[in-house]
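Yeah, one chain of the complex is gone here, protein chain that is, but the others are all in their spots.
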């Protein structure tokens, strides 16, 4: 199980508002069935790394279908194999430490 | 107003569990008073860019105080000046598009 | 043609020196035949995006084979389809502008 952070940004779109493209990209992710979370700076996805990479490849393609000619994609993979690894577990782990004696 | 995404990772920590360091870093952010959101893959912060960079500089230093000798920090800045820019607004903008006719 | 920037970092390695892992990862890239350039902060690769992603997937796996239990991989894709796109062309483009009247 991997957890990834993903941003997909069209470059040279004439307007600085790119949320139209973000929405197109998100629909592909929703259809994938992968557990994910939309944030203000990118999307977090958890699951089998190959499954994630397959969907990321499709998502990266989406802005081109809507007219973009250049796309900048940033992908950060956190892949951990010594214990269960998920969005929920990562959040819990930090929150437990934050609740501690400082 | 800028919105940033930040990860701070100690390298060479003997154990792959780095949430202890993440918690130390987060406490500095909490004391700063800046609006922020903790996610499973990093922290999102909004505010004046110079204020953010000042706090990021302190946060980056924290793992060294706890024994780390190498720290890898990733910072992604989204700085937009043609309209109000915040975590809440960015989320709303994408959600509106997602609710649209597809 | 895409150009990507890639870093692959094992987390929790006992020692902050991770160049042993970097070397293992680089050998996979060398065998791939893809045009690439090693820099002090990561590797730049050019080529067909699917070919690149296939090799990146293999490279990400390499540190696990050498004992790492957690790997953090950062991939930045610059994919441009309106004109020829390569490491050499991108460098030339900026250098031409730098040589200009400032």
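Just so it is clear, A, B and C label the chains in written order, and each chain counts residues from 1 on its own.
Just so it is clear, a residue touches a chain if its C-beta (ideal position, glycine included) is under 8 Å from a C-beta of that chain, and two chains touch if they have at least 3 such contacts.
The structure displayed is predicted, hence computed values, not measured ones.
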- Message: Given that one chain is not shown, what are the shown chains it touches?
- Response: A, B, C
- Note on the structure: Contacts from subunit A to the absent chain lie at residues 9, 11-18, 69-70, 72, 74
- For the chain that got dropped from the picture, name the residues of subunit B it touches. 11, 49-50, 53, 57, 60, 64, 69-82
- Message: What does the interface between subunit C and the hidden chain look like in terms of residue numbers?
- Response: 3-5, 7, 16-17, 19-20, 22-23, 26-27, 37-42, 44, 46, 74, 76, 78, 80, 82, 87-88, 90-91, 93-98, 100, 102
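Basically, only the chains that are shown with their structure count from here on.
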- Item | Identifier of the chain whose CA centre is least distant from the whole-structure CA centre | A
- Note on the structure: By the touch definition above, subunit B meets two or more other chains at residues 16-17, 74
